[in-house]
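Here the complex is missing a single protein chain, while all its other protein chains stay put.
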Amino acid sequence: MSLDVASVRFGYRRTPVLEGVDLRVAEGGFCALLGPNGSGKSTLTKIIARVLTPAAGSVSFHGRDLLAAPRREHARVVAYVPQSGPAPFEQTVREAVLLGRTPHIGLRPTRRDRDIVAAAIDRLGLGALGDRPMSQLSGGQAQRVLIARALAQEPRVLLLDEPTSALDLRYQIETLQIVRSVTREEGVTALIAIHDLNHAAHFCDQAVLLDGGRVVADGPPAEAFDAAVLSRVYGLDVRVTRGEQGVEVRPSALEAA
Amino acid sequence: MARALSLAAAITVVSTASACGTVVTEDGAKDTGSGTSEGAITVVDDAGRTVELAGPAERAVVLNSYGNEFAQAIGAGDRVVGYDRVSQSRLPYLGIADDQVVSEDLQEINYESVVELDPDVFILPRNGAWQEAARQLESFGIPVVVATAWDFDVFHETVDLLGEVFGEPEGAERVAGFYDEIFGLISDRVAGTEPVRVYWETEQPYLTGLPGSGFDQIIVAAGGRNIYGDLDTGGDQQAETTVDPASLLERDPEVVVHEFGPSAAPTGDDRFATVAADLTGRAGWQGLTAVRDGNVFVTNGWATSGLSKAIGALYLATWLHPGAFADTDPDGYLQRWAEEFQGIEDFAGAGAYLQKVG
């Protein structure tokens, strides 16, 4: 019972981005996709979300091929949270979250759809903002609306593409806490492309390090983080310390002299 | 499920929409007079259409000022009940009231106004929206006749056509006779003369007539040579084009005529002065033979394009070959056209319509 990615290859024109990626995330696990800019972590989330089509390879969940399923069925299993961006038209928070029901509804949302939307809004602490236009929200609130939308999709797999990079520290932490609770409480499998190694180490069960379109480390953060490998991948000398608080990564240059 | 409903709605809507075309007809009594054969006349109009009229028109709507001049000239002016706005402003002597105007131009016609005037016929030139007019007026039993009075090439046909429509064959003959008299006089006198280089400008700076246009034809008829007579765009039958100012200097006309838009209201002297100053002030024009010799003329199109440009042809001929026309007074012909044919009672004299400004 797991999300399985096997031999996935992808390239833009002649530039290869992913050169045979294999990874497995246990059901209910929270996996961080790490790596420097251009390492392919964002591309990999988009392939699993079926925003991009890989040149080769397979993605399956519970042994079922996710890339071959009809889009609507795929969308009932996999939800994708992009980075929040501006929308050209005005929409309330509730309407935005209701979009998450797209793969489930016909023309009209039912009572049940509305209940699910309300629950997702509450879960993200947006209860008071249901009728607020999206344009009046802060960046952190907008990002949480997108997560609520993904939850309203009732997915078994939740993909997040650098959801925290535009947020301040408080919202970064809150977002990661919410995603972790979703994996813990609902058994949803989550995969997050993220930059901050320490956040990943703190919140995630599994860390996958990508470099040049290949997996160079995979495992629980405490095991996957290797100073030598990280230093090579990021081109920066780093130190990895393991203590009571878990594993921590710091650039050597920032160590107290 | 919702999608199925939507599909059903689509099918219903489309089938309903197509059913709307079949309107139940009612007892129409006898509204269109197509059955009346007594006195009916059949004409072939300028668009080549065969049009049936119940009889000579007692009430007509005529668009285009030249068409109205012709209707007036053949003696049918009293039967015209509707006009276009341009006729109203160009021909003040017709005394057209605002409620007789049915359109601003030849395109956007108020058919309701036309219907309210209850005409026997609707006449407009071929550059008007005649197909549309024919369609829209059909259900009211108002026939549409295309008559293009501004076209030099179909002068006789147009006058004859209007004569038939209004039942005024003698009037039409009189107008055609006056026209033939003028062109007869011109061709007699210019025979054997040496062609003179002419530049004829109409309305806009450097807008001139090319072969195929009425302007080119009267230049040739008046014993001139159109300095742009070698150009041929092969398109628009009016064949007017804007020319390169430099080419005009090269072609050096001996006579220049600038005709501005027609209006029967007498032109003020200041307008002539303004146009003259503009013409002679143009770059390089001081060196033109026409300007040096003082052969620059400014005219009102109502005069020189009147009677399908016959009046203009006569004036031009006298300007090109003053010797051959020493005993001819073109002003007399303009006066006849104004008083005898147009019925103007207070004709302001030729000087109010054209002047030598060079």
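Note that the chains are named A and B in the order they appear, and that numbering of residues resets to 1 at the start of each chain.
In this section, a residue touches a chain if its C-beta (ideal position, glycine included) is under 8 Å from a C-beta of that chain, and two chains touch if they have at least 3 such contacts.
Everything that follows uses one rule, which is that contacts and distances are computed from a predicted model.
Novice: From the list "Pimeloyl-ACP methyl ester carboxylesterase", "NADH-quinone oxidoreductase subunit I", "Iron complex transport system permease protein" or "Multisubunit sodium/proton antiporter, MrpD subunit", give the UniProt name belonging to the chain omitted from this structure.
Specialist: "Iron complex transport system permease protein"
Novice: Among A:Thr102, A:Ser165 or A:Thr241, single out the residue that touches the unshown chain.
Specialist: In the complete complex, the chain left out is touched by residue A:Thr102.
Novice: For the chain left off this view, which of B:Val101, B:Ala172, B:Ile186 or B:Leu334 is in contact with it?
Specialist: B:Val101
Novice: Among A:Ser7, A:Thr110 or A:Ser138, choose the residue that contacts the chain missing from this document, as touch is defined above.
Specialist: Looking across A:Ser7, A:Thr110 or A:Ser138, the contact with the absent chain belongs to A:Ser138.
Novice: Tell me, which residues in chain B touch the chain that this view leaves out?
Specialist: 3, 6-7, 9-10, 13-14, 16-18, 20-21, 23-29, 31, 47, 85, 99, 101-104, 106-113, 115-116, 126-129, 131-132, 135-136, 139-140, 233-238
Novice: At which residues does chain A meet the chain that is not included here?
Specialist: Those residues of chain A that touch the unshown chain are 46, 49-51, 71-76, 78-80, 82, 85-92, 94-96, 99-100, 102-103, 105-108, 125-126, 128-133, 135-139, 141, 146, 149, 153, 159.
One rule holds in what follows: only the chains that are shown with their structure count from here on.
Novice: Using CA atom averages as chain centres, what separation in Å is found between chain A and chain B?
Specialist: Taking the average C-alpha coordinate of chain A and of chain B, the gap between them is 76 Å.
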